[in-house]
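Note that one protein chain of the assembly has been removed; the remaining protein chains are unaltered in position.
Coming up: chain A.
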Amino acid sequence: MRPFTYLSAPDVTTALRAIATEPGARLLAGGTNLVDLMRQDVERPTTVVDISTLPLDEVQELPAGGLRIGALVRNSRLAAHPAVRSRYPVLSQAVLSGASGQLRNMATVGGNLLQRTRCPYFADGTAACNKRDPGSGCAAIGGFHRGSAVLGTSEHCIATHPSDMAVALVALDAVVEVQSLRGTRRIPLAELHVLPGDTPDVETALDPDELVTAVELPALPVAASSRYRKVRDRASFAFALVSVAAAMEVADGTVTAARLALGGVAARPWRAHLAERALVGAPATEEDFRRAATAELATAVGRPQNAFKIELARRTVVATLHQLTTEGGAA
């Protein structure tokens, strides 16, 4: 790894000042992704701003009934939090399905949101990658792309966002609070990550001087009946081929509320609005679930190695929703 200046930020303002003034600065929280990428020479920060001791590690009740989750809350703590487990079980399950116990003990909420793609060509400095080296091309197209995206891709990039947690958060209408020296603003999580288009190197709606300080969850009664289902190549410690975060209420056989998001299929945690619209008001049957999933996946584009993800996503949505209707949201 290349030499860098290390700055331990004693307070938020110091951290904000550092990233506002130094273009090569990177924020270090849990370090589970940044340090790997520095070792691989993909990330080359000139300054590493350590924010891990900032007081952003609380989970607080919001007056309106939601939760405010500090950006530095460790993944393990988030998953184990009683309010998360009881009111947003999909979130707890999603976090626990990711990484390993050791990594979750280190990784933070903010870092999880901002982790980079695991596309192997992104990590290999010798390969073409428009995300790492704009204009160089995309080695995954025409190369190994079994894990790549099928929704929202472009001819410049087919990388996925690897987070499980973010898939649950986007289904739960989470909002991200960000700060800079210019002030504080709130971004719906669904708008935090941007699709590649012709600038795959631009991955989020954040400005370079902004710091994620918290994630807020609204009160969401439907979330009490929710599940996360992750499909992957081995039973643990692997990224999702496809994942589904789902919350649903059914009354008299009819879906009255639904939240649905997909992971492993796009450069962002994919909120399935089209499927939700198809579900609400329709009968809670497998046939209707399939119809809803198909509506969401209508624009999906498969390539030779990853076309299976479209059918896999459809099946996983149906199976997860079916399980919600028969077994409820318990893990």
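The rule is simple: contacts are C-beta pairs under 8 Å (C-beta built on N, C-alpha and C of every residue); 3 or more make two chains touch, one makes a residue touch a chain; residues count from 1.
The working rule: contacts and distances are computed from a predicted model.
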item	value
"Methyltransferase domain-containing protein", "Xanthine dehydrogenase YagR molybdenum-binding subunit", "PTS sugar transporter subunit IIA" or "tRNA threonylcarbamoyladenosine biosynthesis protein TsaE" - which is the UniProt name of the missing chain	"Xanthine dehydrogenase YagR molybdenum-binding subunit"
Residue in contact with the excluded chain [from A:R17, A:R118 or A:R277]	A:R118
Residue of A:A94, A:L195 or A:V231 touching the missing chain in the full complex	A:V231
Which residue of A:V194, A:V222, A:A295 or A:A319 touches the chain not shown here	A:A319
In chain A, positions touching the absent partner	1-3, 41, 118, 120-121, 124, 126-127, 139, 142-144, 146, 231-238, 241, 308, 311-312, 315-316, 318-319
